Structure formats: C-alpha cells, structure tokens
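The structure follows.
Removed: one protein chain of the complex. Kept in place: all other protein chains.
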Amino acid sequence: MYRYMLMVRRFNERMLLLQRQGRIAFFTESNGEEACQIGGAWPLNRGDWVYQSYRDAGMCLVRGVTLKALVDQLMGNADDPNKGRQMGAHWGYKESNMVSLASPVGTHIVQAVGTAYAAKFKKDKTVCFTTFGDGATSQGEFHSALNFAGVFKVPVVFFCENNQYAISLPFRRQTASENVAIKAEAYGFEGVLVDGNDVLAVYKATKAAVDKARSGGGPTLIEAVTYRMAGHSSSDDPNRYRSPEETEHWKARDPIKRFRAYMTKKGLLTEQEDRAMQEKVENEIVTVIKESEKVPQPPVTSMFTDVYAEIPWYLKEESDELTREGS
Amino acid sequence: MYRYMLMVRRFNERMLLLQRQGRIAFFTESNGEEACQIGGAWPLNRGDWVYQSYRDAGMCLVRGVTLKALVDQLMGNADDPNKGRQMGAHWGYKESNMVSLASPVGTHIVQAVGTAYAAKFKKDKTVCFTTFGDGATSQGEFHSALNFAGVFKVPVVFFCENNQYAISLPFRRQTASENVAIKAEAYGFEGVLVDGNDVLAVYKATKAAVDKARSGGGPTLIEAVTYRMAGHSSSDDPNRYRSPEETEHWKARDPIKRFRAYMTKKGLLTEQEDRAMQEKVENEIVTVIKESEKVPQPPVTSMFTDVYAEIPWYLKEESDELTREGS
Amino acid sequence: MPSLNMVQAVNGTLRDEMRRNGNMVLLGEDIGRNGGVFRATEGLLDEFGPERVVDTPLSEDGIIGMAIGMALYGLQPVAEIQFLDFIYPAFNQIVSDLAKFRYRSGGQYPVRMVVRTPYGGGIKGGLYHSQSTEAYFTHTPGLVVLTPSNPYDAKGLLVSAMRSPDPVIFLEPKRLYRTIKQEVPAEDYSIPIGKASLVQEGDNVTLITWGPMVQTCREAVALAGRENIRVELIDLRSLLPFDLETILASVEKTGRVVIAHEAAKISGFGGEISAQISERAMDSLRAPILRVAGYDTPFPYALEKVYLPSPERILRSIRKAYNY
Partner (left out) sequence: MPSLNMVQAVNGTLRDEMRRNGNMVLLGEDIGRNGGVFRATEGLLDEFGPERVVDTPLSEDGIIGMAIGMALYGLQPVAEIQFLDFIYPAFNQIVSDLAKFRYRSGGQYPVRMVVRTPYGGGIKGGLYHSQSTEAYFTHTPGLVVLTPSNPYDAKGLLVSAMRSPDPVIFLEPKRLYRTIKQEVPAEDYSIPIGKASLVQEGDNVTLITWGPMVQTCREAVALAGRENIRVELIDLRSLLPFDLETILASVEKTGRVVIAHEAAKISGFGGEISAQISERAMDSLRAPILRVAGYDTPFPYALEKVYLPSPERILRSIRKAYNY
C-alpha cells in the first residue's frame, strides 16, 4: 500500500512538471488523496468494475494498469489504449476494468448502477465501484444513480472523495447538508463517513461495503473526507480562492506522512527502506517517461475509426480526402 | 374551502365527461387530491408565486383563476390566456401568479428556486410555492432545486403530492426511501409529512412552511400523502396496474367525504346546504362550458406570434405564405 | 402472414428478439405491467419477467445511464423513452457518453444498445408530445438514427437496430402506430441500416422524406399524379447514415427535388440533404431544391392541423419544382 501511495505522489509531481515544461498538455493531480485512492481500490477483486474519475491514477495502478499506459494516455500517443482520443487523465483500461470516463461531471455514476444491475442479472459476483468528487453530488446523475441503486438493490459502492472543493467552490457552498454520507438516507440505504486521509480506515470502510455488495446486501455510499492539496488541474491557481492557512492545516494531515509515521512506529518501515523505495519509484517513472516520449502520435487516419464499428461511407470519404489532400 | 373542494371534484367529473364526448382532447383529473389542492393553496398571499403541475386546477381556482379561463385552456380556444398553445391542464395565469407549466416532469421545481431567489434579492415578501408528484422526485431537477434552495436559503415551499403513483409506477418502486419528506435532510432543511386527505392538516402544515419562508427561515419540503383516485389522465386505464381493493381502500378515505363529515359534525354544514352548494357549482360549470364552446379557435396567424417578442423575417415569410396559400 | 399495425410489429419484434437473445433487456417508464403508454411492450413482462422488462423510476438520465452501464457489461438493452419530447433529461448521457464511448476509449468500450421513442405530431399533443427533433441526433457523430414509416419496415429496422454494434436512436412515428396495417412476415428478416426505400418510381420530381411524413407524401404523390407529374418518392428510413446513392441516382434522373419533414425547417435534417445534393449534383439540378417543413415555431396545440405539412402544401412545392 505504502509503495503505491508513494508512487502516486511521485507520479503527480512528475506529471505536473511535464505539464509545466509543455511536454504534456493537461493533468489533474491527486496530492493529498492517496489514502482514498489506494485504500479505496485495495479491497476490490480483479473482476470488479470501477467507474472512475479524473483523479484516479492511483486506483489504476492498484488495478494493474502500468505506469506506461498512464503516461501514454497523458501524451495521447499511439500506444495509448485510448488511441490518444482524450485529454489527459481521462483514463480507460478495459483489461483492468477501469471504465473510460468523460469530462462532464457525474455521468458515470448512474452507468455504474447499470453495470451492477447487469452483474446481478448474470449472477456474477462482480461488484461495481464508482468514484466521484463532492461537486459531482450536485449533478442530476448522482441523484438518479443513488435512487436507482436503492430501488434495484444492486451491488454498487459509491465512493465520494470529498476533497472540500469543486474547482473553487468550497464544500459548504456545494450543499447545505452536513456531509455527503447523510444523503444516502434519501435513497433508502446506508451512508458511511470515513477519514479519507487514513488509508487503513478507508480500506476498512470500503472492504465492508464491497463485501456487503458482493453478498447481496445492496449499495453503500462512502464519503471519504480528504483535501485536494494542489490546484484543481494544471490550469488552475488555487491561491485565488483559498488561504495558505487552510492549505497548511491540511498539509499537516498529509496521508502519506501519516501512514509513514504509522509504519515506522509499528516497525514495518525503516528510513532507509523508505528512501530506497522512493528512489526506485522515481526511477521507474523517469524511465517510463523516456519510453513514452519515443512513441509517435497516432496516425492521422485513426481519427475516423471507432466512431462506429465500421467506417461509414461519408467518413471514408473524409478520411480519403484528408489522406489525399492533407489537412 | 369545502366549496372549492366540491368545485374541483365536479370540475374533474365534467371535464372527463367532455373528454369522453370528444369535446376536449385531454384532461388530468385530481380526484382524491382536493384536500392537497385547496389546503395547499389556501395559506398563500395573492402576490405569492405558484409553480404548478398539471393537476392543479383546484389551486388555480383558489388563486382567483376563473372557471372560464380553465375551460378555455382545455378547449384551446381564442379566449385562453395561453392562446391555445398547450395541451389541456397545462395552465398558466399571470394575473394569479400561477406560472405556466411544461409537460416534462420536474423542470419547474428548480425555476421556483430562482423566483424565490429573485424575491429575496428584491427584498419582497413573496413566497414561492411549487407542487409536484411523487414521480417528479426522481428527476434531476428535484435534486438541483432542493440543493440550491438549501444553499441559497430562499423562501420556497416544495409541496409534493404523493398520490402513490407515477402513471403505473407505485411509490415503493419510485424510490427506496421511506417517504419523500425524509429526502429534505439530504439538503439541510426540514421535511414535513402530512395526511394529504385531511384538508385542515394540509392547511396547517403549509401555513407553517409559508410563514417560515416569508420570515426568512428558508425552504421546507412538504409531503402530502394522498391517492390518485382516477386514472393518470384521460388516456390512462388504471385497472391495468392496480387492484380494485386498493382503490376501494382509498375511496373510504375520500378527502371530500371526510371534510363533509367533519363539517356536518361541527354543525357547519347541513345536508341541504351541501346539496344546494353542489347544485350551484354544477350549474356554474355547465354555464361556463356553454360559453367557452362558443369561442372560436385562435386565428391561424397566432401560430407565429410569441416565438419571439417580435416576429423575425422568416416567420413573417412563413406566416404570409400560409395566409396566401393555405395550409 | 399476419396483418399488423406498427405497434404490433414493434411489440412482436421485441418479443422475438428477446426469445432469441437472453442478453436482451427492456427498460423504461410504464413499460411493464402497463405495457407502455402506447402498448408497445404489452405482454412482455408476463413472458420475460421483471428482470428483463424493467419499470424504472421517472428519470430519463437514469434510464439511459443505466442502459449504458448494462450494455458495457454485456447486456443488450432497449430503452424506451415515453415521448421523444422527454429525452432531454438524458441528452447529456446520449451526447456525451452513448455517442462517444467507443471513440473516446479507442474502441475498448463500445456501447451496443437501442433507444426507442415515439415522435412526431398528429395526436393533438401540443408542444411536448409532438416534436420531431431528429436533427439533434443526426448532428451527433457516433449515433445511428433510424425511423420506419410502416409496420414491415418497423420490424426489419428494429431487428437491425437490436443487432447493430452501434448505439441506435430508433424513432417511431406515433401517429402511424395504428393507422396502417400491413402484412408482416413472421419469420426473421432485417432491413439494412443506411438503405433508403424507393416507395414509388417517377421521373419528374424527386420527393425525399422519412418517418411520419411518408404517408402524407404518398398522398401528395397521388395528387401530383392526377396532374401528370410523376414523382419519385424516397423514404430515407435511415437518417444517419443516410443513403446518398439512392438520392443522387434519383436527382440525376429528375433534376428536381422536394424534401419534406415535420420538424421545424431551420437546421432541420432537410437542410443537410439539400446541401449534400447541391454540393454533389449541381449540374443535374433543373430547379431549386425546395423544402416543406414544420413552421419555425414550437409545435402548437390548437393549430396542429395547420402546422403539419399537408399533402396540398407538399403538392404546391412539387408543382413549383416541376414548373420551374
């Protein structure tokens, strides 16, 4: 777990750097949310499905997505399993059942309910897990998703990473309810509040919800309370709307620091091991970046595939014209 | 109050008859929901705004809309203030602040919040009241409306007539929550459950919520539990999806019978007075129908007005062509 | 061969395909016990049970969103939206996800599903039970848009839709649900996506239409025939992709084109057809391409009859094209 947390943090830092250097166009970090990421993904089986959000690099890693596949996506190169079709951090990895996400906030939450319905229908033991932010709870699809999940009692776990902000909007102005977890009552099932900076607590809460779902107990809404330590995305300047004091307050609660302290105290990690691990992770990332940067961009004709299963006549025409005459 | 309740019931019956005779095309009754209608509208001031639903003929009447204006709307004739533009029961009466409604369920709920915001902004003492069914609570706009209302703490009263059905879907399959009122908690304000077949109870609950809103106390969600005694609309056959026993059960709880019994017991109404009142109401309605049926349909060129404040060149062209060459 | 109306054809086709394919599920409002407000799903709950014929809460984004999630996991949902006019709460799901899932995931996550919905006027439904907004969908790459005009095509196209690997918006002209009866073979057949139907041959004027207007255009063609104008009537059936070949072949022959649809004219799908023709068949054209369409107003209630393009109105344009 600790290794993954470190990996995400380093990954975030490196990617932001790449973005600042103009080597990738866009990135959404998850600094501060590593405990949610790793603790949340940990209890899931390989066959379980995840409808993710754009901060879930950590979950991808836990679910077996390679670092290279992540960097390829950020670069939108020819190796990206998504064929360079999306902005950075809009991951999708079929092999790891990490469903491709869209930018419009919230649409995936209700899709997760459909997948859970299908799993139940097929009598599979699959659990469907979906993550989203505090802001997403204001969208209509959050409402539909929880309502449908309650009515159909499907094996879904709703995992809200309440990082206190939706871009610049603080949580207390996103909704007047005390917290997110309480909203589950409106849909007839349980809501659970958990300290999102405590990886073991997140693991425990998620494990319980996943087990419950798998054994036919229906949906759960988990709210992991955490903090977005960085900007909303590489295009954002959080100093416009929040104070350094607030950021400092949460920095002291950094989930990685906390876990490290815990591990050290329990004698599970020495300073030396820690440093070695950090170095190793760092090297892995740097190596991958170099590799990914060698990969060319997707071929021009790839623009016309995957709109449909087969290319229709008019796209064939357009593709041919482009090949013939240039763009 | 009793007179209005009678009036609505008679109105419903007459309009359904007209529909069966092909004299109007469509109608949505409110049999069984008269206590909600009258008790709900009663505490409002003239200047208050109502965002209504398609069963709110009773509210219209309480708010001063004439019987003739209602029948004109149902006939879509030239006297209809809505100029015959909408299906039956899609009322809109500016003078009574009964806002025009659309068919798509739920869109008006969030508009009511905007109006309440504007009233607060202008420091008016206006309360905004909005009605909707149990089915409407599943729409995204219900969610947005309650969430915005909680955040902006505006003077709005949400009034859900839970008549147990959304067309054929029973309430227990609409949502897994115990009831509608409880949903208010998810938005940080109070939900109130009231017996919707008891006109005085409805009046009391609504009055309290309206007073609270007017004095700056913010929103309330009221759930009036009632029953749709008739079909969903003149096109519906409720025998397909519910049992005669159920209907009988609720018939025994008919809000008009209940109020009549109460009034009689209290000595406020004799059988004779009752009969006289019924006759009078019946006559009024019959007279109005005759009048309305004399009114011609709106002129053909009226199709092109009110799309915009002024008729744009292309609509002018279309209108001219229609006048010149016929349809 | 049974003689069926369009609702019966739809109903039977859903039933047959559900029997054939255990992954097929239906979902929507009032489609179970109630059999759908137009009865298109009548009897299916009894045969297939509530897990395959799912009455949903009143939420269109819920319906389409849930169907997408089902489809991704391997079910093949057919979602019913009660009226096309009520699809807009799900517009985000349709435009942002349904249409783009395959593309954005580089082909990893195709969505195989059908959205059935009644559309068009003619039942005195006013603004919100009458709209024909097919152009919103034809302007959305990733979607297939089909619309039958008779019971036979309804079966053949719906079969293709249910077996298509792509998401299909299946628009059913509600005013033709019960007006035409036709022999519909009981055996399995399908009509290929992207192929128009040549309803009637003619060499004077090409009349292009689809869905609810096909019947109206038939009448117009008959009227024109009395004036010795031989009209070639094309029913597109498939709007996206559309059958340009059939259109161009006809235009080459006639040199005169009228396009008729019920939707408002401005930015309606007729504009696209017109633009395609003038881009590609300019030299064949002997008259301006004319459009007969709904007026550019919301769909009215009292004046519905005036709003809907009539055979006479179409005839006037045919004449105009012919005499140009």
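By letter and in written order, the chains are A, B and C; residue numbering begins at 1 in each of them.
Throughout what follows, a contact is a pair of C-beta atoms (placed from the backbone, for glycine too) under 8 Å apart; a residue touches a chain by one contact, two chains touch by 3 or more.
This one's a predicted model, so the numbers in the text were calculated from it and none came from an experiment.
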Problem - For the chain not depicted, the shown chains it touches - result: A, B, C
Exercise for the section: Would you indicate which residue among C:20, C:178, C:280 or C:305 is in contact with the undisplayed chain? Expected result: C:280
Handout entry: Option touching the unshown chain, where A:27, A:51, A:203 or A:304 are the choices
Key = A:304
Exercise for the section: Sort through C:89, C:122, C:151 or C:212 and give me the one touching the missing partner chain. Expected result: C:89
Completion exercise
Considering the complete complex, of C:43, C:74, C:107 or C:271, the missing chain is touched by C:271
Handout entry: Residue, one of B:151, B:176, B:199 or B:322, that touches the chain absent here
Key = B:151
Exercise for the section: Touching the hidden chain in the full complex, which residues of chain A are there? Just list them. Expected result: 25-26, 76-77, 83-87, 90, 102-106, 135-136, 138-141, 166-169, 173-175, 235-236, 240-241, 297-298, 300, 302-304, 307, 314-315, 318, 322, 325-327
Completion exercise
Touching the unshown chain, chain B contributes residues 49, 51, 80-86, 90, 92-94, 99-100, 102-104, 107-119, 121-122, 126, 128, 140-141, 143-145, 147-148, 151-152, 305-309, 312-314
Handout entry: Positions on chain C where the hidden chain makes contact
Key = 85, 88-89, 91-92, 95-96, 99-100, 103-104, 127-128, 133, 135-136, 138-139, 141-142, 240, 263-264, 266-272, 274-275, 277-280, 282, 285, 287-291, 296-298
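We adopt the following convention: only the chains that are shown with their structure count from here on.
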Completion exercise
Farthest CA centroid from chain B: chain A
Exercise for the section: With chain centres taken as the means of their Cα atoms, state the distance from chain B to chain C in Å. Expected result: 34
Practice task
Determine the centre-to-centre distance between chain A and chain C, using the mean Cα coordinates as centres, and give it in whole Å.
Solution key: 39
Handout entry: Where chain C touches two or more other chains at once, by residue number
Key = 57, 59, 61-62, 89
Exercise for the section: Would you please write down the residue numbers of chain A that are in contact with two or more other chains? Expected result: 140-141, 143-144, 147, 151
